[in-house]
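Below you'll find the structure I mean.
Just one protein chain is left out here, and the rest sit where they should.
Right, chain A next:
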Amino acid sequence: MRLVAVTQRYGDVDVLADVDLDLEGYVAVRGPNGSGKSTLLRIAAGALEPTSGRVVGRPRHVGYVPERFSPPGTMRADEYLRRTGRVLGLGAAEAARRTDVLLDRLDLRPSPRARLGSLSKGNRLKVGLAHAFLAPVGLVVLDEARDGLDEAASAELASLVDEAVARGATVLRATHDDVTPGALELRVGGSRVVREVARRPGVDTTGPRDSHGAVRALVREPDGTERALTLAATDRDAALLAVLSHGGSVLDVRPAPGARSEEAR
């Protein structure tokens, strides 16, 4: 999917100006508040038509979770997902089946038949995530969709993202966390700039899935920003090389907390 010369103007202010992007795989969008991340995501998802420019190759159906998910409070969670599943192009039976599977995976409380208005913020967000991953769509857009999720649901979200990327979908996610392995990181700035920083292998937000030989690295990026990264053993060398090859510095590397040494395997 490509964004071609996309400009979004609110009044006299260009939030995005002449943005050209190729999007594929897992893409993390980072930037300060008000920098245009959500606008970029809404345009990519098709929820907003840009003032000028175009989006090429966007799939017909897109799973999207906005920053503030506000579903209709009077509808039951399972009914909402079955109906929006139909909007996403699923048949009735498949929508019902996927609804049951995803609500079970995300452990919706108190029950899938609860009215959306009665759910807590975290559980409402689980319904939003279930909607986004309900159909095998080619694009999933998540706008900082992790606030309020418990640890188990966050881990399940990571799995859902991995599965979507594995089947060839593009996952575009605004985040303030470190980016996950293999992610393409975009920086959105208030100065109308969207800059592709790097495709960073091995950078994991949730900690390495295999803790053997995992390290915690402190790196300094070319713009002076210092970041702590947790790197799996299999990715650490490539990740640190990527940082160095993009003009950054590696300040410190030490075993990640809880990681077992390679010799102990």
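Just so it is clear, a contact is a pair of C-beta atoms (placed from the backbone, for glycine too) under 8 Å apart; a residue touches a chain by one contact, two chains touch by 3 or more; residues count from 1.
The rule we apply is simple: contacts and distances are computed from a predicted model.
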| item | value |
| --- | --- |
| Chain not present in the shown complex, as UniProt names it (candidates "Electron transfer flavoprotein alpha/beta-subunit", "ABC transporter permease", "Cytochrome c, mono-and diheme variants" or "nitrile hydratase") | "ABC transporter permease" |
| Touch with the omitted chain, as defined above, among A:37, A:98 or A:131 | A:131 |
| Of A:103, A:141, A:157 or A:219, the one touching the omitted chain in the full complex | A:141 |
| Touching the absent chain when the full complex is considered, from A:71, A:122 or A:148 | A:71 |
| Residue of A:88, A:108 or A:130 touching the missing chain in the full complex | A:88 |
| Contact set of chain A toward the excluded chain (per top definition) | 42, 45-51, 60-75, 79, 83-84, 86-88, 128, 131, 141 |
